[in-house]
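Data block below; observations after.
Only a single protein chain was left out; the remaining protein chains are all shown in position.
Presenting chain A:
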Amino acid sequence: MANADCIILMGGNMAEAHPVGFQWVTEAKARGARVIHIDPRFTRTSAVADRHIAIRAGSDVVLLGGLVNHVLTHDLYFREYVVAYTNAATLLGEDFRDTEDLGGLFSGFDPRTGDYDPSTWAYAHPDGRVESTGGEEHGASASARAAGDQHGSGGPALEHSTVLRDDTLQNPRTVFQVLRRHFSRYTPEMVRDMCGITLEEFEYLARSVTENSGRERTTCFGYATGWTQHTLGVQFIRTAAILQLLLGNVGRPGGGIMALRGHASIQGSTDIPTLFNLLPGYLPMPSAGLHDTLADYLEEVASPTQKGFWAYADTYTISLLKAWFGDAATADNDWAYDYLPRLNGPHGTYQTAMDMLADKVEGYFVLGQNPAVGSANGRQQRMAMSHLKWLVVRDLNLIESATWWKDGPEIASGELRTEDIGTEVFFLPAATHVEKAGSFTQTQRLLQWRHQAVEPPGQAESELDFFHELGRRIRERLAGSTDERDRPLLDLTWDYPLDEHGKPDPEAVLSEINGYHVTGPDAGRNLSSYTEMKADGSTACGCWIYTGVYAEGHNLAARRVPNGGAGIAQTEWGWAWPADRRILYNRASADPQGRPWSERKKYVWWDEQAGRWTGSDVPDFPVDRAPDARPDPDLGGAEALAGDDPFIMQSDGKGWLFAPTGLVDGPLPAHYEPQESPVRNALYPQQQAPARVLFPREDNLGAPSADEPGADVYPYVFTTYRLTEHHTAGGMSRWSPVLAELQPEMFCEVSPQLAAERGLETGGWATIVSPRSAIEARVLVTDRMRPLRINGREVHQVGLPYHWGVGTDAVVSGDAANDLLGVALDPNTQIQESKVASCDVVAGRRPHGEALLRLVRDYQLRAGATVGTDSARITDPARETVEPDPGDDEQGSVWHTRW
């Protein structure tokens, strides 16, 4: 980021929520970079940016699509880069139909299920048939395992990498022409009408981005949950990815799209996942029925005849099984593949909560999160936990998720009575980050080792100690069991070396994650690179993308040379996955002939004399593959990568402007309004994202959208966010007096105009009402919020930080903003839409007890909110075409329940 010439911060509030990482923006700015912040609110990020551009929450695809259209229509794209490194020249199959053809839908939509069948999105096949896209999986099952976020370290599988190309980009079936047509309606005027951004602001933004892209310059994007937490969050990021690829800003210093992660190791917890749908290193969790054998599974992960390093997924998977099950994993039992659990549906946090309400879940571990405050529709979460038999909360403090049964909002409203709750709640104190050793993986995929500074107080212990001990006790209890069901637990390798206190050594875990040789002359030696892994059981590895962090037994994550050493890549600080590469796909920092695009942006290049790639970073490419090499694509794997295929984890070696597979809600981004919105979608007849995940339930009612009757009952848009002073749901900050005093009370931020409309004043109280709940907050009236003109009418936005919760143990408490949110999810990731919803605001404090429930109910009745509200898959069947016809009669059925 420090090397960027222009930084666009959008869908995030970097200075406030990522202040430490913001040092790189500050540095870029000191070197002369232009920084633009695009956000519904003027925040602390805006305060130090060159310019703030206010945007209506949830309209980001319109703005980014407008930029894509601007770049295409004014021929401002980086042609040489686009032709050589992206799939712009690739031809699509004949059957693909765009939103332009079908009134806002892509081909393959099934309105009965709300799923896409992606088979028509495929590349054209050289012999005329349509490329099969890695199995025939239907959108429903792909969404059920949140398949979209299983590509955290590279793209999805294609059967192989032979494609048809038109390097002139003229063929109407090239991705380039499809893109041009698709984005043609994203005009500056559309941006003005849908985002509330003036033509002048758009022009400034477009000029800033395009003038700071190309050979000599690079532009970088940074985003956070303002992009991800939407029903089409993945498509927000896709739009930015398309723009950055068109401008040649990927794989180069100062380019890219930075996912600003919200906690110290949120990146780490997707790499080595705490997610239901992933195994370490972005290997998917197997699904029942789809992946019954290891062969089925491996075929799904990657075809051996596709290009790039996913083709060796068998070595990664079998090494993982060897790391977990040791000697019990043999060739004869498919390396204990059957020990892995199978998915039989979506088991995300929201579906799990609803399963609790249906009494399908008995016990629940809550670790490092506070769902009673931090999850959307908090009431639903708390009611769900009241159905459990047991609940374990491990945290630093007695968070609201551990105390809802005695002092939660439902106790106050009379919906729950403590004596009626059968849930047995265990609170286990946890060690803080300074009380345990381990690694954090941050935004840049950098692993940074943390040494233990002090012993944890009292009974507090680290996650490692806790789970090690839990595993030890369970295995002790199961010892001697002959039940097949217990074999996976008993066969787990659970033999970490213990220190004098009987605690496992964290570095031993890192060593296992890194991987080692199991047999052969090097047995016991750590692996240096994932390319050393074998599929014959001779290597073990806990997470293939982390291989090398513990090469030769050295903890490279613990490197701490000040400023990372002399080079631009700061290679002597920590360790970056994969293979210590600081910039991914850095082959793209050189031109197709292997020369730097410019002296100024020189990074990795081809050294003709040495016959190798060299430069400031570890080349993200087969190091001796010459730029002009054109191996047979059918070789498969890294061997098939041509010298100009920089995107080595993509199955065709190219950056994907168009995603022929891998996404469940469309191969290109299209703007749809949020689940709840006072605005009619002006782009397409389709109002909401057709493939979004819905939960039409009485405890999850929605506000009527756009011009539907009752929409004026909840006339305002609200958005939720974090403040620097607090940490997410408050578990780490509201119990700290010196942090609590900095932002002591829940508040809402409103514009002077809205304040006048509703009689609000700074320091006074406001009640914010949604179809789920009503909360109270102190009021800050500020010019940092301003109404936007959308489609000719004024739209007010209300800002709500979400750090407070109702309880009695914290230094400060207050109503929780997330109680206002409903649950509607992005089908790619199962992430909730928590950055935009509808509400009403009235002056004064909220009622208490039963009166609060009555208030919420009255609003629902006035708005006519039912389980059918906002639940239609197709907004206007008369103007939208479903193609191909799914061949059944129930077309256009409303509020179909997916799960």
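FYI, contacts are C-beta pairs under 8 Å (C-beta built on N, C-alpha and C of every residue); 3 or more make two chains touch, one makes a residue touch a chain; residues count from 1.
The criterion applied here is as follows: contacts and distances are computed from a predicted model.
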Among "Septum site-determining protein MinD", "Ion-translocating oxidoreductase complex subunit B", "ABC transporter permease" or "4Fe-4S ferredoxin iron-sulfur binding domain protein", the UniProt name of the subunit that does not appear here: "4Fe-4S ferredoxin iron-sulfur binding domain protein"
Candidates A:D75, A:D783 or A:D885 - the one touching the absent chain: A:D783
Absent-chain contact - pick from A:A523, A:V623 or A:L742: A:L742
Residue, one of A:V20, A:A358 or A:A479, that touches the chain absent here: A:V20
Option from A:T443, A:Q593, A:T724 or A:T881 whose C-beta touches the chain left out: A:T724
Absent-chain interface as seen on chain A, which is shown: 5, 15-16, 19-20, 22-23, 26, 29-34, 42, 44-48, 50-52, 217, 599-600, 723-725, 735, 737-745, 747, 762-763, 778, 780, 782-784, 808, 810-812
